[in-house]
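Report on the structure given below.
Apart from one protein chain that is not included, each protein chain of the complex appears where it belongs.
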Amino acid sequence: MNIVRVAFVWLGVSELERSLGFYRDLLGLVVAHREGNRAFLRGYEELEWSLCLEEGPVGAWAVGFKVASPEALEAIARWASAQGVPQTQTSFWGRGPVLRLQDPFGNPLAFAYRAEKLPRLLQEYHLHRGPGVMRLDHVNLFSPRVGEATAWYRETFAFRLTEYTADEQERLWASWLQRKGNVHDLAFTNGTGPRLHHLAYWMSDPLAVIRAADIFAGARRTDALERGPGRHGISNAMFLYLRDPDGHRVELYTADYLAVDPDHPPLRWSVDDPRRQTLWGHRAPRSWFLEGTTFFDLEGNPVPTQESELPGIPPHVI
Amino acid sequence: MNIVRVAFVWLGVSELERSLGFYRDLLGLVVAHREGNRAFLRGYEELEWSLCLEEGPVGAWAVGFKVASPEALEAIARWASAQGVPQTQTSFWGRGPVLRLQDPFGNPLAFAYRAEKLPRLLQEYHLHRGPGVMRLDHVNLFSPRVGEATAWYRETFAFRLTEYTADEQERLWASWLQRKGNVHDLAFTNGTGPRLHHLAYWMSDPLAVIRAADIFAGARRTDALERGPGRHGISNAMFLYLRDPDGHRVELYTADYLAVDPDHPPLRWSVDDPRRQTLWGHRAPRSWFLEGTTFFDLEGNPVPTQESELPGIPPHVI
Amino acid sequence: MNIVRVAFVWLGVSELERSLGFYRDLLGLVVAHREGNRAFLRGYEELEWSLCLEEGPVGAWAVGFKVASPEALEAIARWASAQGVPQTQTSFWGRGPVLRLQDPFGNPLAFAYRAEKLPRLLQEYHLHRGPGVMRLDHVNLFSPRVGEATAWYRETFAFRLTEYTADEQERLWASWLQRKGNVHDLAFTNGTGPRLHHLAYWMSDPLAVIRAADIFAGARRTDALERGPGRHGISNAMFLYLRDPDGHRVELYTADYLAVDPDHPPLRWSVDDPRRQTLWGHRAPRSWFLEGTTFFDLEGNPVPTQESELPGIPPHVI
Partner (left out) sequence: MNIVRVAFVWLGVSELERSLGFYRDLLGLVVAHREGNRAFLRGYEELEWSLCLEEGPVGAWAVGFKVASPEALEAIARWASAQGVPQTQTSFWGRGPVLRLQDPFGNPLAFAYRAEKLPRLLQEYHLHRGPGVMRLDHVNLFSPRVGEATAWYRETFAFRLTEYTADEQERLWASWLQRKGNVHDLAFTNGTGPRLHHLAYWMSDPLAVIRAADIFAGARRTDALERGPGRHGISNAMFLYLRDPDGHRVELYTADYLAVDPDHPPLRWSVDDPRRQTLWGHRAPRSWFLEGTTFFDLEGNPVPTQESELPGIPPHVI
């Protein structure tokens, strides 16, 4: 069941054109294809699309992973059958077959191997627009049971833990898990869930994060700038959090570190340490801790959420 | 009375070694000379020192301007005599003669032409330390009478207005005034004054501002990071505001614009416009509006301050 | 005759659309206006146009300076009359009256005060395209008599010398002269002249210079990349030299230093010092020393050129 990396996100948006104004016109993501109520987008480095925007109910339909081979995909299907996990198969333009299922916590997942390889844009610099969005880097999920979710992904899909936040009782408040060798493909954040906290795109360099903030300011869309630019303590990345027209949170992210070694020691942060959120000591706004995107289940119904027993906002931080 | 530019700041600090830990060890300013209770520092581009730190009473002794010639210095002395403005002459290591006087608002000024030209460090990149502090760019003064102070500096010393903040009644809340051709050498900010709001150093590039935040975070001195990094609406500069160990505010600043044209139109900002403080919509902390450095008069006594009739914190901004 | 800065260049190009493909589509300069066979362009920081492209004979019609006042313009006209220097008056869209004359070496100059102030684009970051071209910074002229030209501009128009290249006999091979306070508005380079060596635009930051090279590479226009990116020894600037479709040379330039002080000591470089051309030791191509743009005189005839008695390519450098 070898997962290579997080590879795509499938979002429901209320008005496709308005969303394209955000993702294509301001962020510079490239529309690879449109059909019906869907648009498929990618960053300048990507050979496969990484974002499917679907006009309709607002929410997140799936977090998609690329697996290492057709056999890995079959192995996941077999495992799901054996576990009694409901699954469906589908295809997207440029990607398929796609296996869909929900993890035990309710998060809707998708798995695929095959994807149409799109023309290489990385060095077509004269065509690049926007701040410099390169590739999907990770997704972050709200979870009321971070400790259990973390353990499950480590055991089931062999994700590796790179960093985590814990309190004095060593309860997990947040975790960063990777397959592709940098800090994360998947993270869990304590809070009402399952919900999508954010998806994150990798930027070409730290100045590209600054450029993104400038572009949104130029377009009088500072309302879309939720948090940052800043430097994360966790992951060391330069970041900027945006909210798209439907409130979906998008992080622009760059300059973390290589964590590919199997014996890479997970880094522990105390939930009380102000440097973990932002190395520079900046506080995150309340919305960042509380707001997220509703997930849909395989039938298209909103996935019911559960509050966390831990407070939604860490003590001593805000 | 041709003023070329703001050229130096003379600060009183409580512990010289502790201040050098800030300015030299973290910011990378170069100590050009030490004698007695004074240290003279400069950025990597400067051929003259730009900062005199003097151990003793905490405050600001003078904001220093370079004039265009010895004759310009004499003209200022004659003007001061004619106006009945008290003046004294002094010298510093590497700079002198220096004429000291107070403007009508109480701000202690210093004027000089001659300065010892120090060895060129700009291209000695192997010796550079810290984030990349290049040169003194400007000073910003708290004033309860921004409108009057602005008019006085325009008329008396031919400063040129580049940007200003006004309310609906066109009362000035802040002004940016220049002699050297970029956005400012001197700015006034509404508030209890006269006090020094901040001195600002020019950085080599926008990433240098980010690097400064990282360096202070690395040294566990996030308490010194008061505001930013960010992009100013006013001036367009990338900025970071730091507080030195005595609370003196230092801005790291870069990437504003050329304003050398005599017909450059001053840019008006509404005091209610959130983009003026930070183009990205970030709010400044209360301290930034309220706290500043006490000035000393020619006898070394604290210059008495006056509250502004305008509120200390702009409406609608915080 | 107070000159503020170099302000515009008027170039003759063979095909306007092809030139716009270079200046507008690749470099991102903004077309402020088109009329007849002319296009007027500017960088993102400029409130006045800085480049007039005129379809027709290929060459340079004028190097334009902004003067400090209408009176300064009249003073130049009076001085020219008194000296018996032929002059004409003209106007451009958005700029005028414009006084045209040739300096004693044959270089066609233009002087103007008034210009239409165009809408501010600096913070309209969402509209910016290309690598980040901000403003015209300087022009560089080939001269067979660098020493004389340098002396004439210092004496006649009070240009200030910031750097120069000399041989063991202290003959000038190149000089950098400024009015606006940074390293130069005007430079002279030894060689067959008078000819235009290059015009230079200021870039937003050093990475913008890299981005320009990438953009031209992406567009398969590496033929346009004549030299660089690199770091100049002289001026310390990051640079890239391009050749436009007619061979006019354009430099992208950023990060030099402030040289506004009247007592700023001119920096001498030996013509044999490899670090002056490129601090990193890179050699310039032969074309850079030999090729330039023909000037037109007031009647539109090519200005006759003269070879230099000094070799066209410095000894020991290539």
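Per-chain numbering from 1; labels A, B and C assigned in written order.
Assume a residue touches a chain if its C-beta (ideal position, glycine included) is under 8 Å from a C-beta of that chain, and two chains touch if they have at least 3 such contacts.
All of these numbers come straight from a predicted model, not from anything done at the bench.
Taking every chain of the complex into account, the absent chain touches A, B, C.
Screening B:Arg5, B:Arg100, B:Arg211 or B:Arg249 against the full complex identifies B:Arg211 as the residue touching the chain left out.
Between the chain not shown and the residues A:Ser204, A:Gln277 or A:Thr305, the one that touches is A:Ser204. Within the whole complex, the absent chain has one touching residue among C:Arg5, C:Arg42 or C:Arg231, and that is C:Arg231. One of A:Ala60, A:Ala149 or A:Leu279 touches the chain omitted from the figure, and that residue is A:Leu279.
When the whole complex is considered, the residue among B:Asn2, B:Ser69, B:Thr90 or B:Gln123 that touches the unshown chain is B:Gln123. In the full complex, chain A touches the hidden chain at residues 4-5, 45, 47-48, 66, 68-69, 113-115, 117, 120, 122-123, 134-135, 180-181, 202, 204-207, 233, 236, 255, 257-258, 260-265, 267, 279.
Residues 206-207, 210, 213-214, 216-217, 222-223, 225, 229, 231, 238, 274-275, 279-281 are the ones on chain C that touch the missing chain. Residues of chain B that touch the chain left out of the display are 26, 123-129, 205, 207, 211, 214-219.
In the analysis below, only the chains that are shown with their structure count from here on.
Where the sister copies chain A and chain B meet, the same residue numbers recur on both sides for over half of the interface positions. Taking each chain's centre as the mean of its C-alpha atoms, chain B lies 33 Å from chain C.
One simple way to say how far apart two chains are is to compare their mean CA positions; for chain A and chain B this gives 43 Å.
Shared interface positions of chain A, i.e. residues touching 2 or more other chains, are given as 207, 214, 216-217.
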